[in-house]
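Of the protein chains in this complex, all but one are displayed in their positions.
Right, subunit A next:
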Amino acid sequence: MTAVDLHPVRASDALPGAVWAALGTVMDPELDEPITDLGFVASHHLEPTGDGRVDVEVHLRLPTSFCAPNFAYLIAADAQDALTALDELRDVAVWLDDHHDSTKINSGLAAGGGYRGTFEHEADDSLDELRMIFRRKAHTAAMERSCAALLRTSSWTVADLHTLTLADLPSGRTTEALVRRRRDLGFATDPAALVMVDDHGRPVSEDQVPLRLRFARTTRISVEGNAHFCRGLLATRYPGAEEDQAASAYDPAVPSSLPPAPPSPSHESEH
């Protein structure tokens, strides 16, 4: 199975790239990586309609048939939304293959019933809250990556981090990723904004910075580790899928040292 199954397209030469780019904006909420990098796009098929527009059919696949259905639904619905936003496309069909809830999710997407319409009594809530949980985790991990890189490559120390602003971070992918995740959560993104903030965007006090950073590291390791697991499982389930996977943006070519840890965890809960 290859990632790109392109039917000859006359409507627009640029369209296949646009389709791929649109799918590349869809993130696995838990792994915080694009589904195109993860190899979750099994195929996409384009069919000119004769009126200058194009029908598209996209098949998605996941590492196991037991991937949590709420995540599966989020991914499939986001893919449909991203493609529907392209003016050149007429009919958009997104299919989730080989999942225990494939039938439910596929018919739900086709009918446009939304998450609650799809799962009825099983879905007490909308998915907004779940999405926010993972946006916060993605931000926490991105914040840790930025701080850890700075500690490794500059004279900044953990003790100084409470004064660190976005302007102090070097330009590059790590900082861009952090800013993007702050924007997702509605946090300040101006150059003077403090980097070390909590899950609600509030500055972390000087004495709490070491613990916040230490916990953020655990969050990052958790997210990255889960991505290792899911990438491996996908390749086990679909031999050859590893060729459809792009290296993780978070996997440095040369393993780098972790940032130092502050003293033992405080046992005073802040939640």
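One rule holds for everything that comes next: a residue touches a chain if its C-beta (ideal position, glycine included) is under 8 Å from a C-beta of that chain, and two chains touch if they have at least 3 such contacts; residues count from 1.
One rule holds for everything that comes next: contacts and distances are computed from a predicted model.
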Given the choices "Cytochrome c-type biogenesis protein CcmE", "Amidohydrolase-related domain-containing protein", "GMC family oxidoreductase" or "Sulfurtransferase TusD", state the protein name listed in UniProt for the chain not shown. "Amidohydrolase-related domain-containing protein"
Positions on subunit A where the hidden chain makes contact: 30, 63-70, 100, 119, 121-125, 127, 130, 137, 151-154, 157-158, 210, 214-215, 217-219, 221-226, 228-229, 232-233, 235-237, 255, 257-265, 267, 269, 271
